[in-house]
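With one protein chain withheld, the remaining protein chains of the complex are depicted in position.
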């Protein structure tokens, strides 16, 4: 499989900032990539930081006020091997996290899905979330978690994924969030999906059903969106001004959401 | 420093369960220890699982209904070296987590402490939390996070630590939770404290001021209590019936909360 | 119908307080009653304040620190006429209130019960709440509202009533809370039930099913428990030390929760 992706970001840096980018594709398949960053036109150097599950963050320290421009492009050939969960990861991904407050949703999860397990549970949660939620752009707050989304019944891709993850964890299924490039997504943007660990492997659950799962390309992986924001600061302050994302594949696959599919 | 600790737990296993114990002291100083686990009197084997920062979980799979008894004893000679945070840990521990919802507390943190940094910030947050909160046994819910504690103004050690951590993260200081054995704690129990990363090292912040920080002994370390529960299940259900914790040190140190002190 | 009720409260007044009692039966049937209040043994005078729907509050101003003892006894002969809702009451009781946050529960209410109305809706909500919640003494906080109860799936009578009310309001049914004396309740205590306005009359919905609805005796009525607390302060502080409630009826009726029944 041949995939090409790109992301261009422009942000205003308001005060001296330490910036984290999570836009590069994760380690795995062969890639040919380029990352160019400038501040008011002058080149900026990024430190690549290894994150869990092959993730690759880029850290910019001491960024002065000005206009930050980021241009990332990559051509990817082949697919990734996904490692099974270690014991400690299995434990970690059953625990509640900031935006997947599975401990609060546990009684709801049990009441709705308590008699299901394995693949049937993944199917049921995916289709329930997909049918109960309405996808509404800009309908959620950055601080919203799965309980908020469950009550509001609307959100964007991260909210769909958070609710899927929280319901699954409430039923003892390890589940995590992956940010991805998503060929076929319309309108094109960064995308986020859930991954659930069943029968010794990680499977993609995307209740939005907005892009074929077979050609999704992993960026960052973590407990929830706190671990995968594409642009954030560790200190200081910036404002995103514009963003363009592209993602294409040589042959856009079909998808059948009732099949288990790994993110490769 | 010579420390001796023990924990005895008795729990009723209600349904076939997968149980996680986080009661063994973390890797580090030399230790002489014994862990004995029985179910209805018959020995049970635990798998030791390596957790972050030297943590050692014990995993019991396929535990049948019955009475589970756990007896852990350890004598520890010497102190641990604490590793500085890697870049990815520094990022991880600034992010909000389940019970340290720093993204929601950020405006409060800035309004109260926005003009402070470094050691002065740690002092200010520790004494503010210590003076604003009242320690009240059983006053919090397992699902309470830092915002809840901030509003309620009461809690137990984990709530104090969660609020400290959330306020510090809101001001860009990496902060994490450590569960510990705490010689001198009265009444004796498991204890939890915050660790904050300032000037290239991790420092203990214990707003409860209930035990000397110099003789605390690390068990588990993580983002918050979701990562450090001493007894929990990955599946199934159990009920804790009784628990006895002991922790002694050859020479109980004094403490001066205005000094930076690492957890060793 | 002949009913006899009583309530004895003992409270420690910590600072000079203004105290509100809502323990007297509402206007309606003929009653023979006695209210005796003392502070450290000396008589205290209460001002009777008329509250909505025949409620009768007793207000004690400038109560000095000491031991407050309240002794209320009443014999009630006959039943009350319940007035239909005025237009403004109908509007008021569809609105969300402090502990009946129907605006947040609205999507849940619609998803669960959106195709029902009238008596069938009351039946469905009552039996759903009764079967999904577990009655657990002291399991809720005074600040818990219907959303909290919905998520926790447990509570006491006020929580059951708040959830019933919030779900009904979310479906455009006016609903309110009544605190009552409840002959047959075991263990005996003050009780709280929901009233719903359907087909031009108020009907009792008690998802706890803990006492026959036909012999309930109204005390206070309002939007939720904020309007009906049996003992509260407008200023100052007190601590309840003990409370004894009795309620008997000459002939304890049976109950069939599928029938509409008014609180009389």
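Labels for the chains are A, B and C, by order of writing; each one numbers its residues from 1.
Basically, a contact is a pair of C-beta atoms (placed from the backbone, for glycine too) under 8 Å apart; a residue touches a chain by one contact, two chains touch by 3 or more.
All values reported here derive from a predicted model rather than from experimental measurement.
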Subject >> Shown chains that the omitted chain touches within the full complex >> reply: B, C
Subject >> Full-complex contact with the absent chain, from B:117, B:132 or B:232 >> reply: B:132
**OP:** Check each of C:67, C:172 or C:258 against the chain that is not shown and name the one that touches it.
**Re:** C:172
Original post:
Which residue, C:159, C:189, C:206 or C:227, contacts the hidden chain when the whole complex is considered?
Top reply: C:227
Subject >> Where the unshown chain meets chain B, residue by residue >> reply: 104-105, 107-108, 111, 132, 147, 151-153
Original post:
Which positions on chain C touch the chain that was left off?
Top reply: 20, 47, 49-52, 57, 59, 87-88, 90-92, 94-98, 101, 103-104, 142-143, 172, 223, 226-227, 234-235
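The definition used in the following text is that only the chains that are shown with their structure count from here on.
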Subject >> Sites on chain A at which at least two other chains make contact >> reply: 104
